[in-house]
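What you see is the complex with one protein chain gone and the rest in place.
This part shows chain A:
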């Protein structure tokens, strides 16, 4: 068991883990592992514009362990939990250090979702792709607008992080440190969480 999952197990009750296990079994049709098709068949996800990226995130090796890059085809319950740990809330008495670590973990997850080729940098193309996906379910949007938004965002990052640039300098893309910098006002550690409390997903009861 990884240390992160262990830490999470301390903050989450056994009941919640059981609930998630039940859900896992339900999704994987009682098999031991979950595949992409299982996740893709969840009907509620159909309306989600970033559906594919979410599904990919579950199978992205970078979210499952720190060092590897690539995609796995199937995940077990352990890995399922590991991805979900990224969404745990910050504990009330969390120290400053741990809070920073939590932020980095969550932002890393987001970063990995954008950085589809795994080279550690979000290039302009990847960012454009992300914005396009985000707006994909919103009706017909002119591709120029999408591009313009992504370009504006990229320019914003570049000018915030690099400042003045000579005309022949080239900004490779958003590195993880830059990503941290531009999103530091979002309070990720408090906003990026899902309530796992009192889940009884077998009956799909409405939560709080």
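To be clear about the criterion, a contact is a pair of C-beta atoms (placed from the backbone, for glycine too) under 8 Å apart; a residue touches a chain by one contact, two chains touch by 3 or more; residues count from 1.
Here is the rule we use: contacts and distances are computed from a predicted model.
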Omitted chain (choose from "EF-hand calcium-binding domain-containing protein 2", "Sodium/hydrogen exchanger", "PITH domain-containing protein" or "Aminomethyltransferase") - UniProt protein name: "Sodium/hydrogen exchanger"
Chain A, residues in touch with the chain not shown (by the definition above): 20, 23, 26-27, 39, 42, 44-45, 47-51, 54, 58, 84, 87, 89-90, 92, 110, 113, 123-125, 130-131, 134-135, 138-141, 144-145, 148-149, 151-160, 162-165, 167-173, 182-183, 185-186, 190-196, 199, 201, 204-208
